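All protein chains but one are shown in place.
The first chain written gets the first letter, and so on, giving A and B; residue counts start at 1 in each chain.
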Amino acid sequence: MTRRFFLKRLGGALLTLFGVAVFVFVVLRLIPGDEITAMLGIESGTLTEVQRRALESYFGLDEPPISQFFGWLGNVMTGNLGYSMRSGVSVASLIADALPVTIELAVLSMLFGIVIGVPTGIFAATRQGKAPDVVAQSFGLIGLAIPNFVIGTFLITITASQFGYFPNAAGYVPPWEDLGLNLQQMLFPAISLGIVLAGSIMRTMRSAFLEVSTEPFVRTARGKGLSRRRVKWVVIFRNASIPVLTITGIQFGYLLGGTVVIEQIFALPGLGRLVLTAINQRELAVVQSTVLVIAAMFVIINLLVDLLYARIDPRIEIQ
Amino acid sequence: MRNLLRGHWFPLLTLLMIVALVAAACGGSSDDESDGGTTATTVADDATTTTAGGDTTATTDTTTAPAERGNLVVGRTGDIDILDPHLATAFQSFRTLELVYDSLLGLDPDLTVVPSLAEEWSFSDDGLALTLTLREGVSFHDGSTFGSEDVVASLERILDEETGAVARSNVLGIVGITAPDAGTVVLELANQDASILASLADVNLAMLSSDAITAGTVDREPNGTGAFKWSEWKQGTSVTLGANGDYWRDGPFVDTIEFRVIPDESSILSGLRAGEVDFAPLTDPVIVLQATDPLVVYRTPALSYHVLQLNADRDVLADVKVRQAISCAVDRQEVIDSAALGEGAVTGPITIPAYRSDSDGLPCGGTRDVEKAKQLLAEAGYTDGVTLNTIVIAGEFSTATAEGEALQAQLAEAGIKLELEVLETGTYVDRWLAADFDAAVALNGGRPDPHPMYVRYWTSDGNLNPVAGYRSDGLDELMAAGQAETDTAARVAIYDQLSEELQTQSPWIWLYTGFEYRVTTDGVTGFTSMPNGSLQYLRQTSLSS
Partner (left out) sequence: MALLEVQDLTTSIVRRSGSVPIIRNVNLNVDKGETLGIVGESGSGKSVTMLSVMGLIPSPPLAITDGAIRLKGRDLVGADEKTMQAVRGADMAMVYQDPMVSLNPVMRIGRQIEEGMTAHHVGKNEAQQRTLEVLGEVGIPDPPRVRDLYPHELSGGMRQRVMIASALALSPDLLIFDEPTTALDVTIQQQILYLVRELQRSTGVAVVWITHDLGVLARLVDRVAVMYGGRVVEVDDIEPLFSEPRHPYTEALMASVPGMHDDERAPLRQIPGSPPDVNHMPPGCPFQPRCEFAIERCTREMPPMLSHGTGESACWVPREEWK
């Protein structure tokens, strides 16, 4: 891996991010309504000219779009991501509060998905065609098909109604404040997201496993007198895990983008919720900067996945 | 090291998960918040009985409030955004700020104006001067005394155009403010205005400390005279208020109130069931109907009204017969039953309890008459029926689309075709403000006083008159008369006439008022619901374990 490689990727990333910035900027301004109508609703019709102009100047709506765009972009480069108009809080601190929540949820969901999906996929592959395989695949399909919020709502309804248990209504606490409560609050959301992930991981694992099993080098391994176990894990699994890892990495990137509905149902103050609320409130600075941050993270994740891929598959060379 | 992990990562991962789950199970029961309150039932009973006609009369003295009275958790779907009471517009902001601040006057559950920071008031004979006597011994949370200079500073701030105060237009009639002494304020009015009292009771007219205004800290450090002090704000997550030990009324009876943001109403319901949430203002009838025992549901008819706005400025609706035809073809109760699951009451134009109008003036007397509707249409020259482009707002209130569809079905039988356009909030607002519609399914807010409620719509120079789509000299006269009339009974008569005129001319089809829902656990006592949605009686609420 050379400096040239990194520079090339960096260049690509910056270009991507610029594209995202333009896109978000334009789309937000094409949406009907602005901060004022978002704030006041139909009451915005009651504003006098003077009031309206004052609010427009306050929200920065009176500048031409191009200067708004570059003004914002310029600020971002110097680390100023903007401010929330209503509360005056900096976008950077809003993101700093929301990001750990989303990351924690993404990581836990990922773990859950892997812990369920990988063994199930291998299990199904080693019993291909037989009843356990069919059952496992059906579960995998169901997991993929059911929307994550259905699982989430289902879990809440059962535990809250029957057992009076709903830790998420206690107000989100970060792990460093109360790890026990925090993990309880993350449990159901992580399960809801993880089950869907598990479905996809299971299928990938299974098909990769089956494919590798038919490769000639597996026969070579057996021919050397290696035990079944060793062949299964060190030879087949090690090779089959490569596509699974790449899928997992990409999924992680998506999770970081914020899983809005789950965050809404479980009252988790993550990035998804931040962006959604900001869009409804037409808090343009918040939306733009947050989306940019999410895009940046996605780009970084992609890069890490590529690096990881190169690490675990020696055939891949970083040009 | 790599060799050590290799082949062992799977069991290590499983171990990690198990550790996590064990930690969760062990640490889980440490719950610091919720029902630590003890018996306060005696207090609560008394508090309830004094709500009629003002709560300044002392509650019969109670057992000394117990030491730990708990944290009342209020679950709601959105957070406060603007902390400045003069600028706040969102319901969530009102509900929090009204506990931190007081205004000069207040409202009781019937929306009658009662004393608050002003103990007494009187109009001059010509009605152009309003004298307010301020309550003594009131202080702000920061310890400073409340007096006339604070009133003057607050009112001037509101009247100042640069502030951008939301309620400015309601008090534009104030042309002069004087403070003869620390305990008295005199307001000079441009004309007789009976509605000004109700306006002064609004949270947008909260009394701020003149020091705070000068220091410019109003939007960051709330400092009021209210029952609760501003304690902590985790933006987007929760606002916590602490009890004001020096509150000038009796109370409050909980140590803290925490407004907690739970974006999904069904999750709030689950929170109530789990005991994590004590109190919740809910809006969706579907959710509320699931709140069974032991949860308690308060239902109060709301001030806001569901209406099918018609745009009489459009050719197709210009003829009053067409509008009356629509009125006759509608079955209001059926709309309530199908769209709102029966959760509502048919209403006329004015929804304030004291002025509530019935079906006087309706072209078909409030009963559905499809034949009559067709007849009216024919008389207007529309034998083949009419088509109306109808905008519906998505997501703002849960029954919008259902109402639209119910009306569409009903009106179709009379040959009136509603072409429904379901729009996102921003788009809807733009079209609504521009009066770019033939009809609009709307939920409009009400006010405690009929004048501010309708002055913008039904006076010909009202700034929302284009949206109302109709005007007449008759309406202008009635609106002016209603504003000036200070005698309550006469005022009611005037507004009855106004309602009748509106029902006859039928520029809008008023449908129903829904309910303000408050759902609580059974440990919450002493709360009274208000038609305008106010949670002010949380200042008298207590938690029992």
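The rule we apply is simple: a residue touches a chain if its C-beta (ideal position, glycine included) is under 8 Å from a C-beta of that chain, and two chains touch if they have at least 3 such contacts.
All values derive from a computational prediction rather than experimental measurement.
Asker: From the touch rule at the top of the page, work out which displayed chains the omitted chain touches.
Answerer: If we consider the entire complex, the absent chain touches A.
Asker: Which listed residue, A:Arg29, A:Arg52, A:Arg127 or A:Arg230, touches the chain dropped from view?
Answerer: A:Arg230
Asker: Among A:Gln68, A:Asn239, A:Gln264 or A:Thr290, which residue is in touch with the absent chain?
Answerer: Of these options, the touching residue for the absent chain is A:Asn239.
Asker: In terms of residues, what is the contact footprint of the unshown chain on subunit A?
Answerer: These residues of subunit A touch the chain that is not shown: 215-217, 219-228, 230, 234-235, 238-239, 242, 312-315.
Keep in mind that, in the parts below, only the chains that are shown with their structure count from here on.
Asker: Could you grab the centroid distance between subunit A and subunit B? Build each centroid from C-alpha atoms only and quote it in angstrom.
Answerer: It comes to 37 Å between the two C-alpha centres.
Asker: Touching subunit B in the complex: which residues of subunit A?
Answerer: 31-34, 37-46, 48, 50-51, 54-55, 86-89, 94, 97-98, 108, 111-112, 114-115, 118-119, 153, 156-157, 160-161, 164-172, 178-181, 183-184, 187, 233-234, 263-267, 269, 273-274, 277, 280-282
Asker: Okay, in this complex, where on subunit B does subunit A touch?
Answerer: Spelled out, the residues of subunit B in touch with subunit A are 7, 10, 13-14, 16-17, 20-21, 23-28, 30-31, 33-34, 73, 75, 78, 81-83, 89-90, 161-162, 164, 166, 168-169, 219-220, 235-238, 258, 260-264, 266-277, 396, 424-427, 429-430, 432-433, 442, 444, 456, 463-464, 467.
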